[in-house]
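A single protein chain has been omitted; all remaining protein chains appear in their positions.
First chain written, first letter: the chains are A and B, and each begins at residue 1.
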Amino acid sequence: MTVLKLPTFSPSTLTNAASLLRILALAAIAGAAISSRLFAVVNFESIIHEFDPWFNYRATRVLASQGFTEFWNWFDPTAWYPLGRVVGGTIYPGLMATSGVIYNILHALHLPVDIRNVCVLLAPGFSGLTAWATYMLTKELKDESAGLLAAIFIGIAPGYISRSVAGSYDNEAIAIFLLMITFYIWIRALKDGSVLYGTLAAVFYYYMVAAWGGYAFITNMIPLHAFVLLLMGRFSHRLYSAYSAWYAVGTLASMQVPFVGFQPVQTSEHMAALGVFGLLQLIAFVEIVRSYVASKQFQVMLRWFLVASGIAGGLAIVGLTITKTIAPWTGRFYSLWDTGYAKKYIPIIASVSEHQPTAWPAFFMDLHMLIFLFPAGVILCFKELREEHVFVIIYAVMASYFAGVMVRLMLTLTPVVCMAAAIALSSLLDTYLSVEEPARPDSNGVDETSAPGADVPAEVTVSKKKKKDVAAAAAAAAAHSAATTATKAKTKPSATYGIFGLDTRLVVIVNAIFMLVMFVLHCTWVTSSAYSSPSVVLASRRPDGSQNIIDDFREAYYWLRQNTPQDAVVMSWWDYGYQIAGMADRPTLVDNNTWNNTHIATVGKAMSSSEEVSYPILRKHDVDYILIIFGGLIGYSGDDINKFLWMVRIAQGVWPDEIKEPNYFTPRGEYKVDDQASEAMKNSLMYKMSYYRFNELFSGSPAFDRVRNQQLPREGPKLDYIEEAFTSENWIVRIYEVKKEDPLGRDLKTANAFDGGKKRKPSKPTSRRRALTA
Amino acid sequence: MQPRLLSWLGIALTLLVAPAWAKSSTGDKVLIVTDAKLEMSDYSQFWDGLRSRGYELTFRKTSEDEPATSAFDVPSFSHIILLAPSAKTYPQDLSPQSLVHLLSDRTQPTNILFVLQPSTPSVPLRDLAREFGISFPPPATPLIDYFSAVSPANATSLLLSPPLSQHTAGFESGKILYHGISHLRSSNPLLVNFLNAPPTSYAADPLEPADAVVEAAASGGEGLWAGGRMGLVTGFEVLLGGGRAMWVGSLDLFADAATSIDGEATANNAYALALAAWTFQETSVLRIDAVEHRRISESAPREQYRIKDEIIYRIHVSKFDPTTGEWVPTSEIEDMQLEFTMLDPHIRTALKPASEEGWYEAQFMAPDRHGVFKFIVDWRRKGYTALHSSTTVSVVPFRHNEYPRFLSSAWPYYLGALSTSAAFVLFCALWLLGGDEEAKKKKTQ
Partner (left out) sequence: MAPPKKVSTTASSSTSAITSALQDLVQSYKENTPKRVKIIDAFLLFIVLSGVAQFVYCALITNYPFNAFLAGFGSSIGQFVLTAAFRAQVNPATRSQFTIISPERAFADFCFGSIVLHFFVYNFLG
């Protein structure tokens, strides 16, 4: 008996229509995902955003123009001058290789797409594929309707969009897609016990290793899943086949990437996978031997043998780690466990803004309603607890922890939140959309057991977005009818209830649709306002409401490009290194790769010391120009004076005797730039460069720094060893030129004084003998 | 009439004595700045000597503005002789700042010869000299020496024997008459000592010569301008391609009256002309003509070398020959060094003269580190032009297919991998061939 009368169709029509609708829905989801990432291109232009993508773009340009072999062996003499950078061996080449392949395919089809456009639009393109991969994975967990929900969630969730807008040409653009597809293939391999899928998982894992440093997440998630299954007593030969195939082929493949090298057998991050692999071999061996001998004693002894060898293996790994044969956890990953570690020992890691802990509002902003559907979905996983549900539970727990530790790792949390929320919402909608009515457990013995079977085609609703699977409904109906036949004997009420009333259903369904609409509106708003700024170009509003574009960065970089010799070396803080290399095309001293702490500390020392101390450092490194960012005129708070304390800290890490952080604070411990500023602060190169001639803008009254909200002293700083070369329109970027040595061999301060007309003190000959007694 | 005849005779003499023709490597035009008190005819032998070397002399007084030293930022003269030691003020284009600017111009440097009067250098010159690291004694204290004086009564006129050096070519031997002041040199490495004061000399007021010693004794020996440390003639080479300057403490060194004393001829003229030759960049002038670098096995230079490459570096140096006015290759330099530097020199090796005249070469293996390196030749010797050359190249690591392959120590691994593959193929064959067993079993069951 059905609650509603629905039209009847033949089963094959229904299945075909269902698949067609699913395909259309996925295509629409992909379209939505791609178009919501195009705000930046529409508002500004097709430009590469941020900092890291500029380096990836340069590398891709080399790949596109010179071919793969040259790219593989590319030595970049303009980065980290004069150390150079062996790019071929120090990057994850997956992203550039993907762009290169797409570029070559398009050109082979005679579509002359510029490499910049390929790079800018790669991330949106792959986001469509990520939606499809999430659909496939959630389909394994529950059913197709949950899959579609998960696909649309991840298609527009701001947590993922933030790293994959058009123009954000970074490793995460393809890495999240690879993450999802690797996990999906792993779940398929586990379900089927198939070596084919296991090897495919290994191949996609290899692609992931080539693409992103976060591959360690997969390297530890899959073993953790296998280990928990073992602890739950769910060892099976399917698990053995899938895991062994994935580990053996995947680890060997991952070592092909030069940047990874021998790490998979030598570092702690990869030891969990090796440990679980060994454990699986032992358990499989013991299982097979056990099947041949029934003796209880032998079996007990086998069990003890297993436990003992497992513990011995674990101790061996620990021992090797202690003796440093296996490298301990590197700073990047160790700081996830010990959150205070980075600030003390590796200030560079602690200073990156993406590595700060997550604030609570960030969860809501990035995930909206999904964040409170997420625990419900995880609990629903506990109800069925198949192997794939165990995986989702583990993934959810680990990802929640990591997302709480570092803002950047919200990205790995977003897929599992989308999947779990989809499961929860889909279960809710299933219950309230189901038109099947349970049979009443009353006196007449014969139940309409045949009725559910005949009613199955009619029960199916044909709704636009949500689709009920015919098989699932039939199974539910069959289970239900089995339950009712069982209860007939027991005369106990059935555990399954249905929702009859149309009004009850409407309330819940309309509420759910309202929340989904709010979700879409929120995501679109967050994407357009917060995550679509190219950060190379700033936009603000004038008092009359019109938009004011601040293009100082590009103005300054292009000045450098057009007015300086090709081999002029530019020194700046490492944040801007990639942008200078990409847009100004000049050698830089340090850049965002931050691989050499001492070099960065040298730059920090040069910026925070007085001119006399900095000048020899500048000349030794052949620095011709210094570039700083100063936001005091228009109130841009991401400038170098705000980052100055990090420069001091990093320099102090290498030269603790010469640079001391307390020297840059006032005696009361405040960070001031006005006349109370400490001597070290006033004499530092960064202070002088920022405020040089700043008081000329204020014609008489003292200068006011709008970021620090302090008034500067009346006398501005004087520069002897460097001279101003360029200041951009809003004084955001200031470029200084380093003077060459004085022709007469004097130090530049006295040379400048002489040019200004000052006279030196006369000197007298000193005695070489002891005093004559008069 | 008499002076004119003498001057013609002087020309003839100079033509016999001095080299037949001598040119400067930087130009012919000389500007001589004098003041109103001096008579140019008193120095006629010096001018004739200069003219005979091919210089064009232009005279100007400090009170005049024309001819200017530079027009539209282009120097008009290659050399300046400042013979106005008592002028209180100089015109704008001869101010101390402008003179330093003219000296430091890399493309067209101007060489300057500063000549000072016996007693008191003028204030602008005093201040300018301090920038060069040269300090003068208090006013009106000429150099006094009782041991090398011409006569005990005239203790300020000294007969000195300048040392012979390759920088004063043209001066063979002899004594010169010196009547002037000494100065103190700082430790600036760009100063070149030409003539030091005699060890028994000191600077004092000739009327009260003992006062200086007494005062200095009271302050423990400080402030006594005495001894062989004091300089009389000091040269100065501006860094990296600028001009040369020279400070001479005696105006009378150039005078005609000083060419003979008590009937004996002194070597003043030859010495003065030798000093001018050095200052005007005739002698001891070197330059780098060409720099080559390549792999030993190749013939063309490269922008990128590989680590552990054998590299050969060659440099060509030539010297200016004032007699012919040509640049002639020279292999005289014995201590030139090459540094292969990335922040600090990784390789420092000697550049030895090669078989061809003027070429020096060095051969070395590129270091094991990759990076951006520079070939630096930085040769500085007092009196000679500094040679400096810097060439930037990259040193890249091995390409992915340049590593050694098929190592003998890896044969067990090659064997293992090959045997596994072979066994796999064999196993597949066996499995496929024995495929009927399953079907047979099923049939029998």
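In this section, a contact is a pair of C-beta atoms (placed from the backbone, for glycine too) under 8 Å apart; a residue touches a chain by one contact, two chains touch by 3 or more.
Predicted model, so just to flag it, every value in this text is computed and none were measured.
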Of A:Ser46, A:Asn104, A:Asn117 or A:Ser244, the residue in touch with the unshown chain: A:Ser244
Residue of A:Ala59, A:Ala133, A:Ile161 or A:Ala253 in touch with the missing chain, whole complex considered: A:Ala253
Where the unshown chain meets chain A, residue by residue: 192-196, 198-199, 202-203, 236-238, 240-241, 244-245, 247-249, 251-253, 255-256, 262, 265, 281, 284, 289, 291-295, 297-298, 301
Touch list for chain B against the chain that is not drawn: 405-407, 409-410, 412-417, 419-421, 423-424, 427-428, 430-431, 434, 437-438, 441
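Note that only the chains that are shown with their structure count from here on.
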Intercentroid distance (Cα basis), chain B paired with chain A, Å: 58
Residue numbers on chain A that touch chain B, as the complex places them: 72-73, 75, 77, 81-84, 86, 88, 258, 567, 620-621, 741-746, 754-755, 757, 759-760, 762-772, 774
Touch list for chain B against partner chain A, complex: 96-97, 100, 103-104, 126-127, 130-133, 135, 184, 186, 188-190, 217-218, 220-226, 229-230, 236, 238-240, 242, 304, 342-343, 370-373, 392, 394, 396-397, 399-400
